[in-house]
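Mind having a look at this structure? Questions to follow.
Only one protein chain is missing from this complex, and each of the others stays in its spot.
Just so it is clear, A and B label the chains in written order, and each chain counts residues from 1 on its own.
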Amino acid sequence: MKNKYIIYIATIITIASIASAAFIYVNYSSQNATLKSQNSNITLVDDEGYVTTLTSIPQRIVSLAPSCTQICYAIGVGNKVVGVTTSDNYPYNFQAWIAAGNMTSVGDYGYPNMEAIASLRPDLILSDNLNDPSLPSMRALGYKVLVLNPATIAGIYQDIALVGRATGAETQATAVIENITSSINAITTKIADANITVPQSVFYEIWSNPLMSAGSTTWINNVITDAGGVNIFANVSVQYPDVSSETVVALDPDVIILPTQMGTTPFYGSVAQVEATPGWNTISAVENNRVYVINADLFAEPNPRVADQVYAVAACLYPQLFKSTS
Amino acid sequence: MVLLNVDGVECCYGSIKILEDVSLVVKEGDFVGIIGPNGSGKSTLLKSISRTLKPHKGTILLNDKDIYSLKSVDVAKQMAVVPQDNAVSFSFTALEVVLMGRSPHLSRFEMETESDMAIARKAMDLTNTWHLAERPVNELSGGERQRVIIARALAQKPKILLLDEPLTYLDIVNQLEIMDLVKSLCVKEGIIVMTAIHDLNLAARYCTTAILLKNRKIFSAGSIEEVLTSENIKSVFRVDAIVKKNLVTNSLYIIPLSPPKSSPIKNCAIHLICGAGTGTALMKILLEEGYSVTAGVLNVLDTDFETAEFLNIPVTSEAPFSPITEKTRKDNLAMISKASTVVVTSVPFGHGNLQNLEAAAEALKKGISVFVIDEVPIESRDFTKGQATALFEGLKNMGAVFVKKQDDLLHMLNVSEEKLKMAKDVPPSIADHLKAGRASQEAR
Partner (left out) sequence: MATDKIEYSYSRRSSRWKLILALLIVALVVTIIISLNIGYANISLSEILDILGKQIPFLSGSINSASISPTYEAIILQIRLPRVLAGALVGAGLASAGVIYQGIFRNPMADSYVLGASAGASVGYTVAVLYVTTALTLVGLGTAQIFAFIFAILTVFVVYFISRVGHKVPISTLLLSGIVVNIFLLSMETLMELRAGQALTGIVAWLAGGFSNIVWQDVWGILPVVLIGIALTYFFTRDLNMLSMGDETAQHLGVNTESVRRILLAIGSLITAACVCISGVIGFVGLIIPHMTRLVIGPDHRILLPASAIVGAMFLVICDAVARVATGASELPVGVITALVGTPFFIYLLRRRKTSYSL
C-alpha cells in the first residue's frame, strides 16, 4: 500500500522535472540559434539598451504608444502600421478607423493585449517604457520590440533615426530631424536676437493631485530651455517629481504652464482654480496673469511635433515675439 | 510490565517554577489520582508526562527509556491523553475523531482498516457514543464531546491513560460510567491510569494510589488511604473534612465541612440532650459557633450518636433497646456537670431515655442553665404515658428557659454568654476536638 503511493509521487516528480528541463533546454538553445545568423541583418539598440536584430524590412508594425505611431507617420511608414492603442489620435482619427474596421486596436495604452498583437502578425513592435512589464513576454514569444524612451530632444532625434533605420526609411528620418531642428533653431535664434538677458522661470504643472512637475531628465525640460525659459525644477533629477505647493511659492516662477484637455477629458481645473490655490496669489506668475493653458494632447509625450511644443511654450513666455496658436 | 518512573521533575514557565522536585513510580494496574488545590501543579504534572511541557530538571522514564528521547509516534502508541478542554473547530464526525486515535498505529499512507474500525466501534460502544458516530463533533454538547475524546484515547489502545479533569462536563451518570469503564480497563488489562481530579470522593472511590500536590510540590503520595486523611486535607485544602469508610462502596468518603467562621471561641461548654436526629444540626452549628459540645445519653444506633461520632463530640452512650444503666446515668451527670449549659431538643421521650429529662432537672438544681427547644409540643412526643410531660412542667417551674425555635436558642446563648462564668476546662477548638476524638477512637 505504501509503495504504491511512493511510486505515483516519484513518477509525477520525475515527469515534471524532465519536462521542465527539456523545455528550458529547447527554448534557450533555439534562442542561441537565431543569434548566430547575422549576415544581412540590421542590428538595433533601443533606448533601454536591448539589442534587436531584424532580418528584413518590417512590413507590419504594431505601435503600443502614440509617440511611436507619430514617428512612423512622420517618416512616412504609417501605411505599415497595422495596430494602435485606444489613445492614438494623431495624425489621424485612429479611433474612428478602428470603429470602421480599418485599423485594429491592440488594447489600452499601457495594457497591450497579447492575442490582439499576435493576430496582427507584426514583424516589428514599437513601444515606450510604459509597456515594460509586458516586454519580456513579447520578446519570449519571439517578437522584435524596440523601446523608445527619450529624455531629451536629442533623444527624440535618436529615436526617429532608429525607427528610420529599422524600417528602411533612413533618408526620410534624417529629413524629418533636420526639419524639426531648423524649426527649433528659428525659435531660439529669434529669442537670442531679442536680447533677452534673463530667461523666464517656468513652473510646468504636469498633474495637480499630487502636484507634479518635470525634472531635468525629461524632454520637457529641454523644451522649456529651447523656448527660452528655465524650469524651476531643472535641478531635480527625478523624472516626474511630486512637489509641494510651498516649494512652488518659494521658487516664485514668472510663468505657469498648464497642459490640459488630454484627449477628450479635461483632467483638472481652470486657470482661475489654479490661481486660487491658497498662497499662490503671491506668485509672480499669478500676479501678472501669466498662467497659460496649452494643449496636453500635444504635450502628452515626446513626439515628432516637438518643434510645435517649443513654439507653444515660447508663445507663453514671450508673447511679444510669438503669437499663440491656440 | 509497564513502568513509569518520574524522578526529580521540575517545570518552569520562564523563571517561575510551576512544579518542583516531583518523583513517583507508577506501574501496571495503578489507578493514580492526582489531587490538590487549584494551581498546585496537577495539570503541569500531567503535561510533563504527556510531553507537552518539557521539565527543566529531572527525568521521566517509560520502561527505562527517557520519554523525551522517544519519537512522538512511539509514545502515542503507548500513551493516550484526554485533555481538559476539548473545543474543536473543524466539523469532523465523531467517528472520524475516534478513528484519529488509530493513526499512531498506521503508517503514513495506510487508510484505516476493518480492524481499526472495529476497535473504534468498541471504544465508542464502551463510552456510549456510537449513536453520535456521524454527527459533526462541534455540534455535540460538552459532555458528548468529552466522551468522544475519551473514546479516541481508548481507540489508541494505550498502556497509559492520562486524564486531565475528565469529568468536568459530564453528568453524574456519565461520570460514574466513565470511571467504572476506566477502572475496569485498569483492572482487567493492566492499563495505568493517571487522572487529575477535583472530586475527592470519586478519587477515593476509584483510585488505588494518590498524589497530593501542594504549592507545586508533592505533599503526600501513596495508597489512597494513606493520602486522603483529614490532616492532609486540612493542610492542603485548608478545609476541615471528615474521612470515613463507606461500607456500601467499600471506599473512603470525605465530607468537607464549611470553613469555620471566625467567631471567637466561646468559653462555654454545652451538653445536648437529644436523639433521633433532633440534635444533629444543632451539634454542627454549636461547634461552628465555637462552643464545645458534649451529648448524652444516646444509644449507639441513634442518628445523633452517629453525628456525634463524626464530629468527635464526647457522648455518653448506651446499648440500643436497653434502659439507661446506672453507670451510664452517672457518666452522663458527670459530663453535664462539666458543662455550663444544657440544651434539650424536641426529642421524643420513651421509657428508654426518660432519665435524660431527670438529668436535666438535676442540672438545674446544680445551677446549670437549661434551655429547652419546644418546637414540637411535648404531648405529641410523650410515649411515657404522661411522665415526660410532668417532668417538663417540672423543668419549667425550676427555671428552664423554653424557646420555640433553634435560632432563638442561639440568640439566647449569645446573650447569656456574657453572664456565664468560665467553664472549668478551657473549651478546645474544633481541630482539637477532632484530634482528641481520634485519639479516643484509637484508644478504644
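Observations
Note that a contact is a pair of C-beta atoms (placed from the backbone, for glycine too) under 8 Å apart; a residue touches a chain by one contact, two chains touch by 3 or more.
Everything numeric in this text was worked out from a predicted model, so none of it was measured.
The residue touching the chain not shown here, chosen from B:66, B:139, B:226 or B:379, is B:139. Considering the whole complex, the residue from B:41, B:55 or B:101 that touches the absent chain is B:101. Where chain A meets the omitted chain, the residues involved are 9, 12-13, 16-17, 19-20, 23-24, 27, 86, 105-108, 110-111, 113-116, 118-119, 121, 129-134, 136-137, 140-141, 210, 238-240, 242. The set of chain B residues touching the chain not shown comprises 50-52, 71-77, 79-81, 83, 88-92, 95-97, 99-101, 103-104, 106, 108, 111-112, 114, 117, 121, 130, 133-134, 136, 138-139, 156.
Convention: only the chains that are shown with their structure count from here on.
Chain A and chain B have Cα centroids separated by 90 Å.
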